[in-house]
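Apart from one protein chain that is not included, each protein chain of the complex appears where it belongs.
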């Protein structure tokens, strides 16, 4: 039998069989059975991936991040240290008699979260479940995200509010009078319209 | 000798002998000697329970939660991932010469925190010590609680402010003109008066 093509620290616990080549899983991390993880990911110390969580390729999780069932992180997503996902809008202790029935089936309580390609979630940010974080968005450190974030959106604060736009590379974009912006180092051009930012030739 | 009636993951460290039947303690968790934990609790990965901490029955701690000495969590309490308790209002490194004497006795610096029955603390919330969180209260994800929270109170933000009321089940309650509210699925009725909410027949 071939050895797995991913790296696992001696102290990590890996119970999933669906982990891509080149992925590295560091100390005291725990990947549950059923979790799907792409290629060339990097899961820092003390991370946790629940069954039914999905990570694309080249995802980076810094230390202390837990990815719950129902959370989907697309390719190239970055999650800063101790950033927190959720998957329940009305959390109660599941063995409390009044809610035990609700918790008998994840369909009754689990709310999904999607983080699209290339987005970054800053250190210690909190992501309320049910939101979609757009492609290449950037969530400021310590922010609490309660609403969807558009592609390339920069959001900051508690609750997180729109604070600008960023390039694929993460640099801030300054809109000109025609609501256009360029990132010189990347040679990428953008047009803002109707609360959205799109790449233009 | 009977084996303990609680479950302990092979990687968990459990040094307390006062743990109730049916409780589950997951990977890389650490329960210190002297901690008291009730029945049917669930302590997620990377949790930590200090001596002099008390957990009632059916308490749920999600990953990365530390419960310090002086923190009391009543029955059916839920604590979201990476939510943080404290027990010192003037924290300094205890071996700094100017404060070493203060830290020689917990009576000089330790401040208790109480979370009452059925309350939920959202993901990544921070609880300043000295507060009491009322029965069935709900602390929003990412909030910083600096004052007492009444029974059934919903609080949000930094610092956390009153944002409404919730039923035992966690659903929001809408007060009518007589300051009454009902939760249909639970068939429970409430009356608000003087900043408090009480159950009525």
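Every chain is named by a letter (A and B) in the order it is written, and numbering of its residues begins at 1.
Rule of thumb we're sticking to: contacts are C-beta pairs under 8 Å (C-beta built on N, C-alpha and C of every residue); 3 or more make two chains touch, one makes a residue touch a chain.
Values in this document were obtained by computation on a predicted structure and should not be read as measured data.
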Practice item. From the listed residues A:5, A:186 or A:200, report the one that touches the chain absent from this view. Key: A:186
Exercise for review: Tell me which residue among A:19, A:77, A:116 or A:131 touches the hidden chain in the full complex.
Suggested key: A:77
Study note, to complete from the structure: On chain A, the omitted chain is touched by residues 11, 27-28, 40, 42, 44-46, 58-60, 62-64, 76-78, 80-82, 118, 120, 122-124, 138, 141-143, 157-158, 166, 168-171, 186
Check your understanding: When the complex is taken as a whole, what residues of chain B touch the one chain not shown?
Key -> 13, 28, 30, 46, 48, 64, 66, 82, 84-86, 90-96, 98-99, 102, 124, 126, 128, 144, 158-159
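Criterion: only the chains that are shown with their structure count from here on.
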Review point. Per the centroid of Cα atoms for each chain, what is the distance between chain A and chain B, given in Å?
Key: 26
